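Every protein chain but one is kept in place in this view of the complex.
Order of writing sets the chain letters: A and B. Residues in each chain are counted from 1.
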Amino acid sequence: MTQNLEPNQTIKPFNFSKNFKQIPFYLLVSAYAFVIVLPLLTLFSASLRSDADLYAPTFLPPHFTLEPYRLALTSYPLGHYLLNSFLTSSLITLGVVITSSTAGYALARVKLPYRELIFGAIVGLLLVPGEITFLPLYLHVNSLGWLDTYTALIVPFIASPLGIFLMRQFLKSLPQDLFDAAKIDGAGHFRILWHVAIPLASSALGALAALTFLGAWNMYLWPLVTTQSKEMQTAQIAVSNLVSAEGSQWNVVAAGAILVLLPTLLAFLVAQKAFVSGIALGGLKG
Amino acid sequence: MNQSASSQTPASVAPQGSRLKHLKGEWLEGLLLLSPAVILLLSFIVYPTISGAVLSFQREDPFGKSREWAGFANYLELASRPEFLASMFTTLKFTLLVAPLELLLGLIAALLVWRPFAGSNFFRTLFFLTTAVPTSVAAVAWGWFLNPLSGWANWIVRALGLPVQPWLTDPSYAIWTLGVITAWAGVGFVAILLTAGLQGIPEDLYEAARLDGATAWVQFWKITLPLLSPTLFLVGLLTLFRSLTAFGQIHLLTKGGPAESTFVWVYRVYQDAFFNFRFTYAAAEGLTLFLALLLLAALQFRFFGRKVHYE
Partner (left out) sequence: MKKFLVAGSLVALSMALAQQNAKTEIQFWHSMGGVLGERVEGLVKEFNDSQTVTTVKSTYVGSYDDGINKLLAGIRAGKVPNLIQVYDIGSRTMVDSGAIEPLENIAKANNFDIDQFVPQPRNYYTVDGKLNAMPFNSSNPLLYMNTAMLAKAGIPYRNSWRLSDLEAAARKLTIKDASGATLRYGIAIPIDSWFVEQFSYNSGEYFCNNENGRKARASEMNFTNPADVAFVDWWARMVKDGVMANIGRSGDNAQAAFAQEKAAIVAQSTASLTGLLKLVGGKFETRTAFFPYLKERNGVAIGGASLYAMKGQSADELKSTWGFISFLLKPNSQAKWHLGTGYFPVIKGVAQLPNVVQAHVKQPNFETALRQLETTKVNNYSAGCLAGAFPEIRQYVAGAIEEAIKGKPAAEALRDAKVKADAALDRYNSAIKK
């Protein structure tokens, strides 16, 4: 939980008059934080209410109950949906990390004909957002017979122009001698990639992984149109189904949504530092 | 690992004479390294983009049984329908709200927490929190918060002595409400990026400015903003693309309504493809959107890209 983006600055000892002046500042940060968490708090509050108390105008539920959670869990295999999300996001992340390192390395460190041209074309692909290609991609995946399979959820996304771009830039920025030393030892490119480039790029790869995982976990449109059966649906689609099926019982919808939120929230709280530095690195380079 | 063992040979045995052989070995390795990614990109980005373009010049029945060439018919229909312009306009409105709002709120958040203070970790966690909230959960939370009769938002509004507001049910409100929701969902991400950006500005610049007697206000305009501008530019691009491609929150909260007021472009493509079952027409819409995005990106680079301060 500790997060020190700036280790060289230390927190000054408590000083009453100075802190007194800081009251407006604390009011401001608290107000901002309150606005940010308010919708989530209302959702959480709704998830702990019985049908009868659902609309009672109180901040806290008048009588706490876990019944909505029981209902959400018994009528929907939320665990399975979360597992699907986890599985697809992890495999997409793994795929992106691998393809980005190999292609990024080839484009940065291997003497290839038309290397710059290939790189330029990949950079051009950065401008093609998935929301544009989803329709023809859907028809493509459909004609391959992949609808309602993990393949459809994973394979189209395991190569990422952004990932390749990031890795190429990163590997290009490393000093040449690191690679020359390995070459003199007689190592081939695969070996240099594995023993030199990847260890050096671990922080960049971590950033890429965090970004990719987050993006994959949040995918909504794609699983919405490519999955049909319960077995294949992801947590995002589970929420969509909850809304259309249980809309008259918002406490159950809220409980389901909280359960879907929990894994990412916990992951964020536990690994906040990695997440934050990962996003900062990946996002800024991108 | 087998490959790495065999690929060793050309490099290790290569005397000066077999330079070409060596290069060929290197090409082979490079090809092996590059091809998986390239094949995947070709099949899942390049091919769909091209086939989408081809599709947009065709016509078919709702069941995909017959497909035939239709020339520019889909584009002509696009141009003749008022929905086309209306969607463009809605998307523009939405983007012009979301991108600046997200950037502004994210900047405020970052400026509040980038320096350590007592409790800074706690507040950073809260400020960055929405990064961990999936779109669907964000939409559900806000849907409940803004519920027309018994949502907390109206409950608060009423407590303040104001009339109850039709957040998502009035055609003139809904798009703005959705914009705020979208900005809320994205602001954590923006705050993370901008906090990192702020921390990348060398502290001695501020110290020197303080010695010169510059106020915090002057420091912000003379140091923070110029040095943060590359980050702001990139984050701006990011928020722009994010807001132009918003989908989940619209699908869950308004489905384009009320009175088509939240029919942003991506939602229209989805609607025409998967609801009205007119894939070819939707493909034409998608391609038009793509070209519009390209144009916008080019414009942004032209007008803002130059002004950005690079170190």
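As a convention for this text, a contact is a pair of C-beta atoms (placed from the backbone, for glycine too) under 8 Å apart; a residue touches a chain by one contact, two chains touch by 3 or more.
Keep in mind that this is a model prediction, so the values were computed, not measured.
K.L.:
Which chains here touch the chain that is missing from view?
P.N.:
Across all of the complex, the chain we cannot see touches A, B.
K.L.:
Which residue from A:I118, A:L147 or A:L174 sits in contact with the chain not drawn here?
P.N.:
A:L147
K.L.:
Name every residue on chain A in touch with the hidden partner chain.
P.N.:
Touching the missing chain: residues 51-52, 54-55, 75, 139, 142-143, 145, 147-148, 225, 228-230, 240-241, 244-250.
K.L.:
Under the stated touch rule, tell me which residues of chain B contact the chain that is not displayed.
P.N.:
Residues in contact with the chain left out: 59-64, 66, 68, 81, 83, 147-150, 163-164, 166, 168-172, 255-260, 274-278.
What we mean here is this: only the chains that are shown with their structure count from here on.
K.L.:
Compute the distance, rounded to whole Å, between the mean C-alpha positions of chain A and chain B.
P.N.:
Distance between chain centres: 14 Å.
K.L.:
Show which residues of chain B lie in contact with chain A when the two form their complex.
P.N.:
Against chain A, the touching part of chain B is residues 1, 3-8, 10-12, 23, 26-27, 29-34, 36-38, 40-41, 43-49, 51-52, 55, 108-109, 112-121, 123-145, 147, 150, 152, 155, 184, 187-189, 192-193, 195-197, 199, 203, 231, 234-235, 238, 241, 244-245, 247-248, 251-252, 266, 269-270, 273-274, 279, 282-283, 286-287, 289-290, 293-294, 297.
K.L.:
Would you pull the chain A residues touching chain B in the complex into a rising list?
P.N.:
Counting only chain A, the residues touching chain B are 1-6, 9-11, 14, 19, 22, 25-26, 28-29, 32-33, 36-40, 42-43, 46, 55, 57, 98-100, 102-103, 105-107, 110-113, 118, 122, 125, 127-133, 135-140, 155-159, 161, 164, 183, 186-191, 193-194, 214, 217-218, 220-221, 224-225, 235-236, 239-240, 242-243, 250, 253-254, 257-258, 260-261, 264-265, 267-269, 272, 275-277, 279-281, 283-284, 286.
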